[in-house]
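Reviewing the structure listed below.
Of the protein chains in this complex, all but one are displayed in their positions.
All chains are identified by letter, namely A and B, in their written order; residue positions are counted from 1 within each chain.
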Amino acid sequence: MKKNIVDLEYIIKEFPGVKALDNVQFHLKQGEVLAFLGENGAGKSTLMKILSGVYTKDSGTIKIDGQVIENMSPTKAQELGIAIIHQELNMCSHLTVAENIFLGREITKSGVLSAREMNRTAAEVLGRLKINISPETIVGSLPVSKQQMVEIAKALSTDARILIMDEPTSALTSAEIEELFRIIHQLKSEGCSIVYISHRLEELQHIADRVIILRDGQYVTDMEYSKTNLDEIVSYMVGREITEKFPHIECKKGKKILEIRDLNAGHMVRDINLELYEGEIIGIAGLMGAGRTETTRAIFGVDPKESGEIILDGKEVRIKKPEDAIRAGIVLAPEDRQKDGLCTKLSVADNIALPNLDIVCNKLGVVNMKKQDKMTSETVSNLKIRLAGDYVDAGSLSGGNQQKVVVGKWLARNSRVVIFDEPTRGIDVAAKVEIYNLMNELKKNGIGVMFVSSEMPEIMGISDRIVIMCDGRITGELDREEAEQDQILKYATQFEKKIS
Amino acid sequence: MKKKVISMILCMAMTGAMLAGCGSNNGDSGNTAATQVPEATEAARETETAKDTEAIAEETDNAGESYTVFLITMDQMDQYWKNIDNGCLEAVAELGNIDYKWSAPDVKDDAKQIECINNAVAGGADAILLAANGPDAVTVALEEATAAGVKIIYVDSAANYPGEATFTTDNKAAGKTAGETMLEELESKGITSGNIGIVNVNAATASCVAREEGFREAFEGTDFEIMETQYGEGDAAKSKDIASAYITQGVVGIFGANEGSSVGAGNAIQESGDDIVGVGFDTSDTISELIKGGYILATMAQNPDIMGKEGIFTAEKVLKGEALTEIDVDTGVSVLMAGDF
Partner (left out) sequence: MEVSKKGIKKILAIRGMGQVLTVTVGLIMLCIVFGILNPAFFSGRNIGNLLRQIAPILLIGIGQSYVLITGNIDLSIGSVVGMSCMISATLMTKGVNPWAAVLITLIASLVVGFINGHLVATCQLPPFIATLGTMTIARGIAQIVNGNYNTDSIGEGAKRFRDFFYYGKTLGVYNTILIAIVIWLIFNFLLSKTRTGRHIYAIGSNVEAAKLSGVSIVGTTVKVYLVSAFCSFLVGIITCATAGMGTMDAGNSYEMYAVAASVIGGVSTLGGQGILLGTVIGASIWGVLQNGLQFAGAPVAIRNIVIGIIVVVSVLLDVVVRTGKFKKKSK
């Protein structure tokens, strides 16, 4: 009988206006991988931050190895062997890999940094995990996926026995995910206990031993993974049965809305030709680095293009900057919500009004507050955005609600084509469904919908047509009925052969 | 919220400190008994209510009216202004019916001086003794002051606005004297040509600009070449750097146009050990030491105390309604050399 290495009992944590954790129970057994599930806002991150000493609990007990621990702090947590890898990467981009790994616990000899030793040790840790990065690389120059590997290496270099991973795979390619799972299995065999937080429920089958579920700050249940199934898990998470995960609706295909001809914008966007019709949703599939995001940015006018025509409703539109696209009626909900989609320090109302100032301002450019309030409340109610008030900071909303604000601001201006880039990344199940429904609404109303996604089931579930990209080109196109997962994957891995 | 509160407190402290930068000094040395004045100086302004004032004024030595006079200088750094203040205090002690205040910005700045003038008017000034920083910048403030019934008397530097009287050094003439002193010394050493460096304050302060003009005039027609003027803002350390650079370029003489510039020039000459003729302007403890040490040949000592003293006397006369005999007084400079200390 494996004993508990972590016991969190009757944990309560309140923030102004919201009870984040309400008498939560959490137990982690030695040497297991525990899948920690719950919608966004369920309290998973908060609980883990309490365990790792970043937050202080209001009441309850923390026990490690059966010992009660008082005054948990990041340093203490590290000493106890607790390491957390956050969803939002926490790397100092100006420092090297080794410097980041040893941040806060640098090795010194009589006050002087032992750079050589730190580099050596870092290389060892990276090598042990078979991660191919030099410890002297500046972190800022690494792609996000490699940075995440460095985070994992950092956690492990502290001889962590309890590893908490928060959405570790959201930025990884499937090859890297396999790599990660291999590492997780290796760590398990070495006696490490892992808390695995993820929304990608399909991954769990590869690694999870047990599952624990929170809902709205409360403990719901925990059980052996083998004794349950995805549908049951999802129903525990949302509190209701979800019969259909992907609400697809059939619409009659109408006239052509958008045509992209010979779009070229660097290596990542090459000879892209696309047609989008009324009454259909196009899903753009592919691996990370296939050029899908770059394509959306080229269409929207963010990145300069070398050649290509964009024809909207039969008329060519010249798009040199996002302003042109917006005016024409083509809008984009970008991949990185927080960085590109919202002004996190501004209020929700300000964000919604921002691209619509031509609508809410009068001729002199003065904002008509009544109009703005109307626009805001309409958007909020239409999209069912959960807010404490219209004037809260957009940055304080949960991922799902943030995404709704991002999309909402475009919907307020009757756009013609809405492009979504990874619309449901990091969003809980219930909110995902709302986004799908939104996309369907748009489709029903004859607005063109295009979305990029790395979640295969999502692509297959919502799209009417699937376009697959690889290495900057479109490598395949499938209708919904004929699409198979392995077929999509084949197209997605159709790299160009190098001349021998 | 806590952040905002502390920010606000800090901002208020800053504002307070900045307003205090337009500082005031009440005459505080010696003769305090004679300068005590009754509280009701406001009422003293109304000549119709002279009787009331007389009753209240019983506590003072004099039974006459008392007047509020402000001295507003360019700043309070140089001892020069302190000397004007000393002269004023002397006169105030003698007269006994003046409520005297000395006010000035912390640095030479037109806008700040305007503030001081406005504050003085609001503070109940009957007359203002003013050393105008810039000849045109303060005219509007002076117009308003005059409209409020305040009498203006200039000390050290006049503005382009009519005042009751002016007590200044003719800066241009003083500058010329400085130039002539340097020229005399050079010629007595057998030097008839070479470079001369001027360390000035800035291009805006009228008095310093006039001094430079006069200085340059003294060298007209000679074989000496005066180099491009450098400005040290009156800061002794900056002025020293400037003077040292002049010395490296081989000047035979350096002129410092005000107290700080002269200190810098003298220090540079001392350090160089070279035989350079230094002439300065104004006096201070450090300057007199430099002259005694032989590093500065001479300094143009203005007579700020006379300016202050006569200024106060004149103010009182004007406020009493008496006619003035002299309106434009050149209080002159003395050339101070080693032997004078």
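In this section, a residue touches a chain if its C-beta (ideal position, glycine included) is under 8 Å from a C-beta of that chain, and two chains touch if they have at least 3 such contacts.
Given the structure is predicted, the values throughout are model-derived calculations rather than measurements.
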Neighbouring displayed chains - absent chain, whole complex: A, B
Can you say which of B:S157, B:N171, B:N267 or B:T331 touches the chain missing from this structure? B:N267
Of the residues listed, A:N4, A:Q338 or A:S396, which one is in contact with the missing chain? A:Q338
Chain not shown: contacting residue from A:E14, A:E106 or A:E178: A:E106
Since one chain has been left out of the picture, which residues of subunit A touch it in the full complex? 54, 74-75, 78, 86, 88, 90-95, 99-100, 103-106, 108, 111-113, 138, 140-141, 338-339, 344
Across the whole complex, list the residues on subunit B that are touched by the chain not included here. 2-3, 6-7, 10-11, 13-14, 17-18, 20-21, 23, 25, 76-79, 82, 106-107, 203, 227-231, 233-237, 240-242, 244-245, 247-250, 260, 263-264, 267, 271, 284-286, 289
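Quick note on the criterion: only the chains that are shown with their structure count from here on.
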Could you state the distance in Å from the CA-based centre of subunit A to that of subunit B? 70
